[in-house]
Every structure is written in structure tokens, then in C-alpha cells.
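A single protein chain has been removed from this complex, and every other one stays in its place.
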Amino acid sequence: MWRFIGFRMLQAIPVLLVVITVTFFLIRLAPGGPFDSEKAVIPEVQAALEAQYRLNLTLFQQYASYLGDLSHGNLGPSFKYPGRSVNELIAAGFPVTAELAFYALLVALVIGGIAGVVASLKPNSVQDYIPMSVAMIGICMPSLLLGPILILIFGIYLDWLPVSGWNDSPGDKILPAVTLGSAYAAYIARLSRAGMLEVMSQDYIRTARAKGLPEWQVISRHALRGGMIPVIAFLGPAFAGLLSGSFVVETIFQIPGLGRFYVQAAFNRDYTMILGSTIFLATLIVFFNLLSDIVAAWMNPRLRDKLRAP
Amino acid sequence: MTAPTISDLAQTEQGTSLWQDAWLRLRRNRLALIGLIILILFIFIAAATPWIAPYGYAQQNLELGASPPSAAHWLGTDIFGRDLLTQIMFGGRISLAVGFIATAVALLIGITWGAVAGYMGGRLDAAMMRLVDIIYALPFMIFIILLMVIFGRNMLLLFLAIGAVEWLTMARIMRSQVQSLRQQEFVEAAVSLGLPTVTIIRRHLIPNALGPIIVYTTLTVPSVMLLEAFLSFLGLGVQPPETSWGLLISYGAESMEEYPWLLFFPGLALTLTLFSLNFLGDGLRDALDVRSAKD
Partner (left out) sequence: MQFSVLKILCLVLTLTPMLACGGGESNVSQGNREGILHFGNGAEPQGLDPHVVTGIPESLIINALFEGLTVKNPYTLESESGVAQRWDISDDGMTITFHLNPQAKWSNGDPMTAEDYVWSWWRALNPAMGNQYGYMLYPLKNAEAFATGKIDDFSDVGVKAIDEHTLQVELNTPTPYFIQLMDHHSTFALHRPTIEKHGKATDRFTRWTREENIVSNGPFRLKSWQLNRRLSVEKSDTYWNRDKVQLNGIVFYPTENISSEERMFRVEQLHYTQTIPLEKIPVYRAMKDSPYANAPYLGTYYYLLNINKPPLDDLRVRQALSMAVDREKLNNTVLHGSNVPAFSITPPDTLGYQPPKVFSQNIEAAQELLAQAGYPNGQGWPGLELTYNTSESHLKIAVALQQMWKNALNIDITLANQEWKVYLDSVDQMNFQMARRGWIGDYVDPNNFLDLFLCDGGNNSTGFCDPVYDELIKRQAPQAISREERYALFNEAETRLMQQMPIIPIYTYTSNHLIHPSVKGLPPNLMDYINFRYIWLDKEQEAIE
């Protein structure tokens, strides 16, 4: 097991290096620079700006100096926000995004999990179709649409919840979490339904029933544990997806997260910020994919044996 | 677990009878059949739209502006006074094409990639999956901007861009499925029979991993349609006066309080498609599932 993890950690280094290198050169290919604006900048000013950010060096010198800074953990100054370092922007935005993603995942688990389990108890009946259809709606509704609808209903017409903000007033995390999580609820509903159906036909469930356990205990004690395996394998990539996909929700709800910085950085050609957040997110993605592989391997007895004795 | 026996595997005619069986089972599933009919109807309407649409898709009536459903405009008009029904019909052509073609591209690449990686294992697997990690991690926005700048805008690129992101998860799912199937007796038997690798992957691994793949595919189609709207808004893909369901929905979302029909009807079209696909997908999976068929 540890050898497997160690091996994968080693693999992460070339992955990150390739990501850094490709991103570094890719963003320079995109037309328009960080200092382009609607009003033309005189050449002397342009030159001074470039000198302040070392853009006057050759591309390879810039690359080398970037890697040099990176090895000290320094992601450089932001182009768009002079006076802020990329480290600082990520440190400010990431905890918020991570918290939002965590709540969203909870929402997805609760809604999707309940819908999936309920549906699996009586497959191909009304009890199956209705919860699954409800869960499906989440995926037809992009956050761009669901967010404003929820705000109108709960924020404006009913006046129960705040329409925006983060940590400003009680309850202001509910709508963003539901908005972001609902798309994932449909996935979890489908995965857990399939997983439960698989488990319910297995021998040990029959044994448990034969022992005379009440049905709810059969489900909660025995079936859920096995039926949720596919869901758990899905959680790693889903969490990574939530982290990098929270931009729209953050914008709609005025949440000061990393998603806004990341997407705006691409539009602003904030080179250091794009690179910094890409590296940061890439590390997380690699980590969560590794985690989900480990969990999947652990759950699968045959693979686990193989890992123990490679 | 029950799996096909070795004698099954040796039969060459097995494919046809499997599909015939599946079709028989599918026909008995009423919801799946309804889904199939709706989808065929939508595809038919999309194909015939240029001849049956009530208005021209670019035809404006600025003085009329946004108007609710009426006798002249069954589903109302948008802010330019264009007939919404016409817009939805023309939009369907693009959305259905993007939804199905881009998903097919993603499926093709994802399934092949995942199956090969999962089956071969070892260094090749590691290298292939690390490439997936790398593409996951690259900034998508920059990638889109570059595609647009370097190649200009066209529909082919749209499929490429969407396929390029959607195949990744597909590959991961396929790989984990294949990995667990790889150890099962019937695959090991096929290997010991000396069947070529390509045949084993195509004949035995992919069909047995279809369940999760179908589930994931039905979820991919709507997200592809919505991604198309986002890319079109960024300038890659369809340009006005052409439109798509995704674009209609995102414009409708902006004025949902003032002109709710502009959101409702395109949303309905997308939701109907999705539900049909979903029921059809479930039906297909059940129909193809050898195990449940034997119950």
C-alpha cells in the first residue's frame, strides 16, 4: 500500500512540472497582455510596466526565474492587483471556496444519497421514478439558472435567506451550497441507486433478512456500507471539480472565493495568478484523484491483495 | 456473481442474439419506449425545421419586442420580437447535434483510453492516467481562448473543445471498471483461450462495463449542451442570429422575472430531452444487463 502511494507521489512531480510548463507557455500565446486596456498606453509606460514585472527578459529567462521563485514557494506578484502577491490571493480565496465546496458536497450527498437509496428500494416503481426525477432536475439547471431562481424564491419573495454574502449573516451559506451541490446530487443519486441495487441482491443481505432483522436495520447496518462504494469513489474527483467549478456560484452570491480570482485571472491575463492558481488546483486534483484511487483499490479486495503483495 | 461461460464466449453468433434479446426487453419497458419516441420526434423536428418552422429564425419585429404566448406566436417572442417556437426549433438542431456528437466523441476517446489503460496496467496505465491528470489540471479558459484565436470559430472546434474535457472522467470510470473486470474468471478464461487483446477489450470488457457508462453518458449530454452555451457566449461556437437551447436558456435566465416564457419553454425542451434520454438509458442498461435478465 505505502509503496503504491509513494510511487504515485513520485509520479505527481512530473505531472505538475508538465502542467507548469505547458501553462506557462500557453498563456503567453494568448493574444492581449496584462496591461492592455481600452485606452492606448504609450510605449515608454508599457516598457516600464514590463520591466517591473520582468516581462522584458526572454521567455526562457522568465521561465527559469519563475521556477526559481516557485522552488521557494513564491508564486510572484499579481499583475492585476499590484501590491498583492499570488500567495496572498490564494490564501484569501481558497478557504472560502473549500468551505463552499464542502457544504455543496454535503448537500449533494444528502439529496442524492436519499433519492438514490429510496429509489433503489422499489426499482421501476413510482418510488423509484419520483426521487430520481427530482434529483435529475439539478443537472438540467445550470447554477447560472438555479442560483437566481433560489434567490428569487427564498431571498426575495419569501425573505427567508440572504441574497448574497459569505459569513455576513446567518444562513447565507445555504443557497450557494444548494446551488453548487445540486448538479452533483443527480450523479450521486444515480451512483447510489445502482450501488444499492447491486448490493441488495447479494447473499449477505439475504442472510441478514433471514435472521429476521427489520428492513431498516438491514439497509442501515448492511446494505448502505456496500452500496455507497461507487459514491465514495466519485467523491474525490467531485470535490476537485467543485473547487475549480465554483466560479459562477461565487459570482452570483458575491462570495470572495478562489474561483472568481481564477477565472478573472484568465480574462485579465494575470500571468502569475493564472499559473499560481493552476499549480495550486493541479496539486489538489492530483491529490484527490490519488485519494479516490486508493479508496477504490481498498474497496476492491482483489486489487487490495495485489497492492499488499506487488 | 454470474458471468458468461466459456462456451458463450466461443460462439460467434452470440452478438446478434444478444441485441435481439435486448430489443425485445426494451420494448416491454414503457418509460424507455416513450423516451425513445420523444427523442426520435425531436430529431425529426430538428431535421425538418427549415421547412416547417413558422417564421424565419432571424426575422425581427423590434416594435413588438418580448410578448407572451399568443395565437400568432404560440410560445411568445423574444426581446427582438423573434418567434420563440422558431428559435427553439432551430436551437434544437444545434443542441441535439452538439449533445450527441460531442458526447459520442467523448465516449469514443474516453472508453478506448480507459479500457486500454485499465487492461494493460503497469507503466502504460500510469503514463496514460497521468496525462489525464495533466489535462484535468490545465486552465480550461485559456485553452478555449487559444483555440478560438488560433483556429477561428467553427462548429468542429466546439465539438473538439467539449470532447477534450468530457472524455477525461469517462476514461477514469472506464478504467476502474475494466480493472475490476480484468480479474474476473471469464476474462481470464478469454485470455487463456488466446483471444487477441483488442477482441477481449471490445467483446468482453466494454459490454460488461456498459452500465455505468450509459448512466454517465445520459448525464453528460445535458452538461455538454449547457457547456456549449457557455462556449458560444465566449465566442466559440454558434454566433447570432443562430442559437441553441443553452443560449436561449442563459438569455432567458436574465429576464426570468419579466419574460418567464423565454426561460420556461427552452428549459422544457432541454428537460424533456434529458428525461427521455435518461429513461431510455436506464431501459437500455436493464435490457443489456445479462445478469438481471436471468433473474
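Letters A and B mark the chains as written, and numbering starts fresh at 1 in each.
Convention: a contact is a pair of C-beta atoms (placed from the backbone, for glycine too) under 8 Å apart; a residue touches a chain by one contact, two chains touch by 3 or more.
As the structure is a computational prediction, the values presented were derived from the model and not from experiment.
**Q** Out of A:66, A:187, A:261 or A:288, which is the one that touches the chain we can't see?
**A** Final answer for the missing-chain contact: A:261.
**Q** Which of B:38, B:53, B:85 or B:149 sits in contact with the chain that's absent?
**A** Looking across B:38, B:53, B:85 or B:149, the contact with the absent chain belongs to B:149.
**Q** Sort through A:81, A:129 or A:287 and give me the one touching the missing partner chain.
**A** The missing chain is touched by A:81.
**Q** To test your reading of the contact rule: which positions on chain A touch the chain that is missing from view?
**A** Contact residues on chain A toward the absent chain are 30-33, 35-42, 44-49, 51-52, 77, 80-84, 89, 92-93, 106-107, 109-110, 113-114, 148, 151-152, 155-156, 159-166, 169-172, 174, 220, 224-225, 228, 251-254, 256-257, 260-261, 267-269.
**Q** Touching the hidden chain in the full complex, which residues of chain B are there? Just list them.
**A** 58, 60, 62-63, 65, 79-80, 145, 148-149, 153, 233-235, 239-241, 251, 254-255, 257-259
Following the convention adopted for this analysis, only the chains that are shown with their structure count from here on.
**Q** Touching chain A in the complex: which residues of chain B?
**A** 31, 126, 130, 133-134, 136-139, 141-143, 145-146, 149-150, 169, 172, 176, 179-180, 183, 211-212, 215, 219, 222-223, 226, 229, 249-250, 253, 256-257, 263, 267, 270-271, 274-275, 278
**Q** Under the touch definition given earlier, write down the residues of chain A that touch chain B in their complex.
**A** For chain A paired with chain B, touching residues are 11, 14-15, 18-19, 22-23, 26-27, 29-31, 129, 133, 136-137, 139-140, 142, 144-145, 148-149, 152, 183, 186-187, 190-191, 194, 230, 233, 237, 240, 262-263, 266-267, 274, 278, 281-282, 285-286, 289, 296, 300, 302-303.
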